[in-house]
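Every protein chain but one is kept in place in this view of the complex.
Entry: chain A
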Amino acid sequence: MLSTALYVTLALVVMALLMNLYRLTIGPSLPDRVLALDTMYVNSIALIVLLGLWLNSKTYFESALLIAMLGFISTVAVCKYILRGDIIE
């Protein structure tokens, strides 16, 4: 049961990633792309956790934690860049 759910979820997450990539490529506006990248980071968290479940290993957890904690900072930096140009002022 779990493995079936796992496969379905994995497939969905990978599809989501593909869509993120599509949006990132197409745009059309810069905020679209930034959001796409950010969502990509969020989906990666899911992917890593799912991988951990699938391969039955705990070592993946920290990577997920790190993306969750730091991943948004790149987004913040890009946003700040778009808004103000200078990200550290």
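By definition in this document, a residue touches a chain if its C-beta (ideal position, glycine included) is under 8 Å from a C-beta of that chain, and two chains touch if they have at least 3 such contacts; residues count from 1.
In the analysis below, contacts and distances are computed from a predicted model.
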(request) From the list "Nitrate reductase", "Electron transfer flavoprotein subunit alpha/FixB family protein", "Monovalent cation/H+ antiporter subunit A" or "Cytochrome c biogenesis protein ResB", give the UniProt name belonging to the chain omitted from this structure. (result) "Monovalent cation/H+ antiporter subunit A"
(message) List every residue of chain A that touches the chain not included in the displayed model.
(response) 10-11, 14, 17-18, 21, 24-25, 27, 30, 33-34, 37, 40-41, 44, 47-48, 51, 57, 59-60, 62-63, 65-67, 69-71, 73-74, 76-78, 80-89
